[in-house]
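My questions all concern the structure below.
Heads up, this is only part of the complex; the chains shown haven't been moved.
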Amino acid sequence: MLRIGMLTSGGDCQALNAAMRGVVKGVCSKRNDVEIYGFQDGYKGLIYSNFQMLTSRDFSGILTRGGTILGTSRQPFKLMRVPDENGLDKVEAMKHTYHKLNLDCLVILGGNGTHKTANLLREEGLNVITLPKTIDNDLWGTDMTFGFQSAVDIATDTIDRIHTTATSHSRVFIVEVMGHKVGWVTLHAGIAGGADIILLPEIPYDIKVVVDAIKKRAAEGKHFTIIAVAEGAISKDDAKLSKKELKAKKAKENYPSVAYEIAERIQKKMDQEVRITVPGHTQRGGSPCPYDRVLATRLGAAAAEHILEGDFGYMMAIKSGEITKVPLAEVAGKLKCVDPEAGIIQEARMTGISFGDR
Amino acid sequence: MLRIGMLTSGGDCQALNAAMRGVVKGVCSKRNDVEIYGFQDGYKGLIYSNFQMLTSRDFSGILTRGGTILGTSRQPFKLMRVPDENGLDKVEAMKHTYHKLNLDCLVILGGNGTHKTANLLREEGLNVITLPKTIDNDLWGTDMTFGFQSAVDIATDTIDRIHTTATSHSRVFIVEVMGHKVGWVTLHAGIAGGADIILLPEIPYDIKVVVDAIKKRAAEGKHFTIIAVAEGAISKDDAKLSKKELKAKKAKENYPSVAYEIAERIQKKMDQEVRITVPGHTQRGGSPCPYDRVLATRLGAAAAEHILEGDFGYMMAIKSGEITKVPLAEVAGKLKCVDPEAGIIQEARMTGISFGDR
Amino acid sequence: MLRIGMLTSGGDCQALNAAMRGVVKGVCSKRNDVEIYGFQDGYKGLIYSNFQMLTSRDFSGILTRGGTILGTSRQPFKLMRVPDENGLDKVEAMKHTYHKLNLDCLVILGGNGTHKTANLLREEGLNVITLPKTIDNDLWGTDMTFGFQSAVDIATDTIDRIHTTATSHSRVFIVEVMGHKVGWVTLHAGIAGGADIILLPEIPYDIKVVVDAIKKRAAEGKHFTIIAVAEGAISKDDAKLSKKELKAKKAKENYPSVAYEIAERIQKKMDQEVRITVPGHTQRGGSPCPYDRVLATRLGAAAAEHILEGDFGYMMAIKSGEITKVPLAEVAGKLKCVDPEAGIIQEARMTGISFGDR
């Protein structure tokens, strides 16, 4: 009997179901004696032993469905090694569930926070294999995460729609794009949507440069400007602050989000109506795009192969088009950022896109 | 020679170009001696005599394009009859442009505010024919306005995407839908998206009823709730206030928008994470849906017929599937609201949707 | 106890699930003692007593899902009153199942053929209520059927995509659109997609007129032409033939479908590359558009009201925006065709669309 625990953790995203389907179809293509324990709402389910027994049938027809049939939750990593207010040591609780159910391995789908915990469980001796899930594409060790391209599609669709309004009204529009601390989604959606200015966490902006870019467009007869702003975008001045100082400043200013802050700064420097659009959680929702379905299916099937071979302790990844494995120890805690000197940035600059830095 | 002035006024929306294409194709199918004066950015263009000469070729290939090739602007009606700070009487300025260019008629595409001004120009003796453009569907005298169904499609897509996130995370989600003072878009998108609670300006809500509906769902094992909120939604308490009192209250509370207000009220009454999504201007943007393209084309072609016959002073409308005309004098200043006793409301209630009122 | 039998019959289409969800949610909002018998694959399930017991939970989450959770099949009406090769009288078999299960009523979702059988069952004394399902929109007694607008959206999307290819390559493109014997989908998709020529069963075409329209465009410098052809389109010559003669002619010519026939006729008359696109069954598939979801939900909820009141023998319909009921006896066997003199045809002609007739 092969007993597989499975959980999805962190913010939900597209193709989680597709990836799990890949794992289960893959394992069941070779073995008939498989039991699948689906833990509910991420690590919570593992901690409190909330699970449901699933069969391959439960994973049929979910390739195109958004969200996760297991549910998910954000689990603060910090709490892990110390007992909580009820005296519960969560790591021990997870190990207990694992051993009690006599699991052969855990399949964990998640992003950066999830991988820290996954690596911790590996260090504690559990058989763990993970799949790189996040719209942010910020996981170290893989060229691409599933969810990313779907989020780019949705953010681009937002910019496309704003485009028609912007051209009709002669305004400045800011579209705030998700991505946590990195700018991948914003960069790709910004280029794809034809944004005029793209502001990323990795390239701190100077508000004067941003305003000059708007004015330069107006001088050329282009009376609207579309700015794609990453939710983690930061100004050059703020980038110089310590983490603590920045936090205090942000708390004091109390903008709903970064787009509002940038809008106000622009309006202070020029008499120009600025509108804000925040597609927000829609960027994580709905059916995965075909690209993500293929990627998630491939990663899941490859994970199945490793499970069947008993080869654990890895995150499945894609590099140069091929699915490969990366040791969890290498992945955990590292962030994959946009390189300000990367080819894609140079190419974007060539087409006239301003990154607000110079 | 037939000289036609044309302008689009108010917020932009889908199918403006499709409608203008219908007018121009229609007129040019019968006459070769047509001159089209496209005024830029709405009434502004008429006031300041900013226009471009257009040919039927300019209207080719724009059926599917969002926005308006003429540009648009919001023109405050109040300023119309009194000279502005520069001593300009805007109504006289518009009449002057009209007569100077020796126009035979004005084709005006717009919503409620636009129609007040259009009727004023008619009263001043200009030949005016209008087309009912607004995503809000609040124009009196027509079953439907173009832009509405496209906006419903986009708002529904937002709710669809939120659905996958909501089910994965067990949260309350509020989606704020456009519609100005009426609830048409919210009602239709709410039903189409499977919202659990729909809050409309026409049916003031009681926050206790809203919270009870969320709790009832939780008691049935449904740990998420999706609320579709019209941007003009109002509580029963607020509905009792005078316009002035309400304005003062809103100014004091200073919520970014109504969704934030309702979210806070829910969170005060129950320990429940509430997330907000505001698709905003995307609801006006992008290519019109096929329904709106057909409607706009039909309205435009019918307007052409009236122009060719010299029959002016009307808004083109659709009633029971047939294009018809309604006197501008009847339309101006009237709002078409959702009837709280309408069949669609009853039917929605039958399917378990709560309107937060009882 | 309220025992409801339910079946979907004929070709599948969008919003079948949405409609059934509306019925079940509606009934269960008022009564707790409901049993739902879902017959599989249309009338077949009723004949052979193949069914599954369903609860309101089975209808949760299916609002947006294409197809039908009950399955469907085409049931030849002619076989109904005579025993088949196995000596089975199908009408008696259906009555037998109905009475054996002690059903209070049958909810039947289907198109024209389905309604003939539904009316027959009514005449036999069964309590029947029906919902107007078909992409063809050819059901008499209702302004609109659900599935229609979704099919229009898909067919329009096809024409939109062909548009970019057509303009790049200077060709004639024929897009063949579904609709059985009527032209509703083709008419609406043709207008929405900006087709230059639209050929409908209700307006027989003259191939010379079609070719002249293509040549006229070429003379105006427009080197591509898009023709939207209804699958039931017919030439003036063929329209003069008897049913038998036509059948013989079609059998002899043996074109895969009408688009191929028209393409060959065009190519015989002019040296012009003609390409054919047949979106086919995709027009019935996928998630229903918001318009259809609202319509289906409303019709379903209204049906629930009639079921609760014990008011049977009707098809639910929409007229001038309100849900109403129409006696089955009036509906059965009647076809709703496009009126060649209707306003929408005149308006389409105004915009330069040729119907190939003059």
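Here the chain labels run A, B and C in written order, and each chain numbers its own residues starting at 1.
In the analysis below, contacts are C-beta pairs under 8 Å (C-beta built on N, C-alpha and C of every residue); 3 or more make two chains touch, one makes a residue touch a chain.
Bear in mind that the values here come from a model prediction, so they are computed numbers and not experimental data.
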Worksheet item: Total copy count of the complex, if 3 are in place?
Response: 4
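Keep this in mind: only the chains that are shown with their structure count from here on.
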Fill in: Copy pair chain B, chain C: interface residue numbering same or different (half cut)
same
Worksheet item: Measuring between mean CA coordinates, which chain is farthest from chain B?
Response: A
Item to complete: Give the rotation angle, in degrees and rounded to the nearest 5, that superposes the C-alpha atoms of chain A onto those of its identical copy chain B.
Response: 180
Fill in: Chain whose averaged C-alpha position falls nearest the assembly-wide average
B
Worksheet, complete the sentence: Distance in whole angstrom between the CA centres of chain A and chain C is 42
Worksheet item: How big is the gap, in whole Å, between where the Cα atoms of chain A centre and where those of chain B centre?
Response: 35
Worksheet item: Could you state the distance in Å from the CA-based centre of chain B to that of chain C?
Response: 31
Worksheet item: Can you list the residues of chain B that touch 2 or more other chains?
Response: 160
Worksheet item: For chain B, which residues are in contact with chain C within the complex?
Response: 21-22, 25-26, 29, 63-64, 143, 149, 152-153, 156, 160, 188-189, 191-194, 289-291, 293-294, 297-298, 300-302, 304-305, 320-323, 343-344, 346-352
Item to complete: Provide the residue numbers of chain B that touch chain A in the complex, in ascending order.
Response: 8, 12, 16, 41, 65-68, 71-73, 154, 157-158, 160-165, 167-170, 173, 256, 275-282, 284-286
